[in-house]
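What you see is the complex with one protein chain gone and the rest in place.
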Amino acid sequence: MIEAFYELFLSRYNYWMAIILMLIGLYALIAKQNLVKKLIGLNIFQTAIFLFYISFAEVQGGTAPIYLPEGVDALYVNPLPHVLILTAIVVGVSVTAVGLSLIVRIYEEYGVIDEDDLMQVVRGR
Amino acid sequence: MKVKALLAVLFIGIILFWTVEDMPAFGDPEAPATQYLGILYIESALPDIGIENIVTAILASYRGFDTLGEVVVIFTAGISVTLLLRRGGRL
Amino acid sequence: MRENVVIRTVSRLAVPFIQVFALYVIVHGALGAGGGFQGGVVFASSFILMIVAFGLNSVRKRLSNKWIVVYSVLGITIYAGIGLLCLFMGGNYLEYGVIEAILGIPHLHGYLLDAVEIGIGITVMAVMTSILCDMADKGGESS
Partner (left out) sequence: MIDHLPVLLIAVPILSALLILLAGWYDRRFCYPISLITILLQFGAAIAILLEVMREGTIRYHLGGWAPPLGIELVIDSFNGFILAVILFLSAATVVYARRSVEKEIDPEKRISFYVLFQLLVTGLVGMTITGDIFNLYVFLEISSIATYTLIASARRPRSYVASFNYLVLGSIAAGFILLGIGNLYVATGTLNMADLALLLPASYGLATVHTAFLFLLIGFSIKVAFFPLHLWLPDAYTEAPSAVTVLISTVMAKVSVYALFRIVFTVFTTAYVIDTFAVTGFILFIATVAIIAGAVLAIAQNDLKRMLAYSSISQIGYIMFALGVANQLALEGGLLHILGHAVMKGCLFMVAGLIIYRMGTSQLSDLKGVAKTMPISCAAFALAGASMIGIPPTIGFMSKYYLVLGAFEAGQWIYAAVLLVGSLLAAGYIWRFIEIAYFGDHHSEDRRPAPAREGPVSMLVPMVALALLCLFLGVFVEVVMEAVRPAAMLLLGGA
């Protein structure tokens, strides 16, 4: 029993962390009314996916993927997910920048940040 | 609204929890991800490109087209913020 | 505005060092951890510090909108230009090996990577500064 528990939980704790963080971010993204909090939820959701990518790149005892003097035969971490995440972070920043600009504009036009009030104001106008 | 969100999130959560046991263990050297491309990149980066940082080698040379797309994404975000926020001005 | 003086003197000291560190991060991409994206953002953070400390006009004077557009276009042109250069040298797009083969300079592949990283750094610096300047200048009443 302990072996199964270790197998499922302890040896894969990184996936649990990523999943829990992702659910928190997704919940905030959907349920939060304040538009800025929605964006914060979006950032948490994206960061959780980055954590998921970086965690499965880990190799037991591997160092950072920068060549040591003994070159190829040292044990390195898998470099590919790190590259993908560098790209994904830039995407996250760009989407957040556009999202914040839209919020600034919405606040200027309607003077309200909360989604429920926004719906009334939009319908009212 | 909140309950609906909670249900959606739990549904997504169940799918994710369902997959964890089939994932390779944390740091497992035999994981297919590291066995196949990971080692291939580590072995071929030094002879092919000859720079120390493998991540930069992949980022700029092996998957250079991705990074070009990335710079275009940043550029698009810059132009988008300018279009949305800037008043007056030439752009 | 007493505390303003403190912020201004500290940032006046800090900005040059941030920019030198940013250049180090950009150029240093091939040897250790670093690269165009990270370095560009660090360089942009020096301008953001100036916006916070000295107001938007000081940044506008150093980096007017015209120059921001020029730098953001310049960075991508360097990147795409080197890609097309490889094409004209007979290889595929972005195939640096072809240029190294033709020009025969050893380690040219690495140097081209550095040039590309510098291009990325320039664009990221220009775009991040442009985004922050637009956000700081939101209502058109630049402080």
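In order of appearance the chains are A, B and C, and numbering begins at 1 in each one.
Here is the rule we go by: contacts are C-beta pairs under 8 Å (C-beta built on N, C-alpha and C of every residue); 3 or more make two chains touch, one makes a residue touch a chain.
On a predicted model such as this, the values are computed, not experimentally measured, just so you know.
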| item | value |
| --- | --- |
| Contact list for the unshown chain, restricted to visible chains | A, B, C |
| Selected from C:15, C:98, C:115 or C:135 as touching the chain missing from the view | C:98 |
| Those residues of chain B which, in the complete complex, touch the missing chain | 15-16, 18-19, 21-24, 31-38, 40-41, 44, 61-66, 68-70, 72-73, 75-77, 79-80, 82-84, 88-91 |
| Those residues of chain A which, in the complete complex, touch the missing chain | 22, 26, 29, 35, 38, 42, 45-46, 49, 52-53, 56, 80-81, 84, 87-88, 91, 94-95, 98-99, 102-103, 105-106, 109-110, 118, 122, 125 |
| Interface with the undisplayed chain - residues on chain C | 66, 69-70, 73, 76-77, 80, 83-84, 87, 91-98 |
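As a convention for this text, only the chains that are shown with their structure count from here on.
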| item | value |
| --- | --- |
| Farthest chain (mean CA position) relative to chain A | C |
| Selected pair, greater C-beta contact count between A-B and A-C | A-B |
| Rounded Å distance between chain B and chain C, as computed from the means of their C-alpha atoms | 22 |
| Interchain centroid distance [CA atoms averaged], chain A/chain C, Å | 25 |
| Mean-CA-position distance for chain B and chain A (Å) | 11 |
| Where chain A touches two or more other chains, by residue | 66, 86, 90, 97, 101, 104 |
| For chain B, residues contacting two or more additional chains | 52-53, 55, 59, 67, 70, 74, 77, 81, 85 |
| Chain A contact footprint on chain C (complex, rising order) | 32-33, 35, 37, 131, 134-135, 138-139 |
| Interfacial residue positions of chain A with respect to chain C in the complex | 64, 66, 86, 89-90, 97, 100-101, 104, 108 |
| Touching residues (chain side chain A, partner chain B) in the complex | 7-8, 11-16, 19, 22-23, 26-27, 30-31, 55-62, 65-67, 71-72, 76, 78-83, 86-87, 90-91, 93-95, 97-98, 101-102, 104-105 |
